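One structure is given below, encoded as structure tokens.
Apart from one protein chain that is not included, each protein chain of the complex appears where it belongs.
This part shows subunit A:
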Amino acid sequence: MDSLQKNGLITEELNVYYGTNHAVKDINLTFPKHTVSALIGPSGCGKSTYLRSLNRMNDLVEGTRVTGKIWFEGHDINDQGEDLQQLRRRIGMVWQKPNPFFKSVYENVAFAPRYHGMKNLDEIVESCLRKAALWDEVKDRLKDSALALSGGQQQRLCIARTLALGPSVLLLDEPTSALDPISTAKIEELMFDLKKDYTIIMVTHNMQQAARISDQTAFFLLGELIEVDQTKRLFTNPKQKKTEDYITGRFG
């Protein structure tokens, strides 16, 4: 129980199958509270699939089976009886491509809290936009379409929208790969601020990014977890030959 208090999320022997394809194999990982964890690895290594199973998004894909345990807030959320609506309020997700709703900036943030019956929507919208470092840029255009924002602003809006439900874990699936360098820098800065209050798990293709902002890094290859360590140690002194080959750019 003590380790559950300190840790935001733990997976035990997590397996994901797409039909007969065994995409993620026996992953044991621990994500301490208030840290940024980076999942790296070449395309198709199962890191996104693993990430999507943490808030049970893989349930939406027909023919997918997830076995193993995911410990979160004291119980196994991979259980059939888990209330997914409540779970997803606690574990938020941000996608690779910014996907704001086809609604106004305000409505993008207020939509989910209103659905869940939360009060003081104006305050929630303002505080979440502030947390996402977007408030100053959009405070005069809250009624405008979110699609009129730039890509980087849209992605920060997606982060704000996720924060609005008061989650404790944020799952980010390559959140900057569709953005320009300046927007990327802003999002990275943001993650640095957000980890004070949230446990962040991020998939990234960009190893410099993993090295810059994460506290721990996990290297995936062909569905297996090859190595996990503190970021600094993993990048300077990898224990596995495969990790070394990957981070030095010998493949992938």
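Quick note on the criterion: a contact is a pair of C-beta atoms (placed from the backbone, for glycine too) under 8 Å apart; a residue touches a chain by one contact, two chains touch by 3 or more; residues count from 1.
We take it that contacts and distances are computed from a predicted model.
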Open item on the list: Leaving aside the chains you can see, what is the UniProt protein name of the one that's missing? Options: "cytochrome-c oxidase", "4Fe-4S dicluster domain-containing protein", "Carbohydrate ABC transporter membrane protein 2 (CUT1 family)" or "Phosphate transport system permease protein PstA".
Closed with: "Phosphate transport system permease protein PstA"
Open item on the list: One chain isn't shown here. Among A:Arg88, A:Arg130 or A:His205, which residue touches it?
Closed with: A:Arg88
TODO: Would you mind spotting which of A:Ala133, A:Leu147 or A:Leu222 touches the chain that isn't drawn?
DONE: A:Leu147
Open item on the list: With the missing chain put back, one of A:Leu14, A:Cys45, A:Leu165 or A:Leu179 would touch it. Which one?
Closed with: A:Leu165
Open item on the list: Contact with the hidden chain only, please: which subunit A residues?
Closed with: 55, 57, 60, 62, 84-89, 92-93, 95, 97, 99, 101-104, 111-112, 115-116, 144-145, 147-148, 158, 161-162, 165
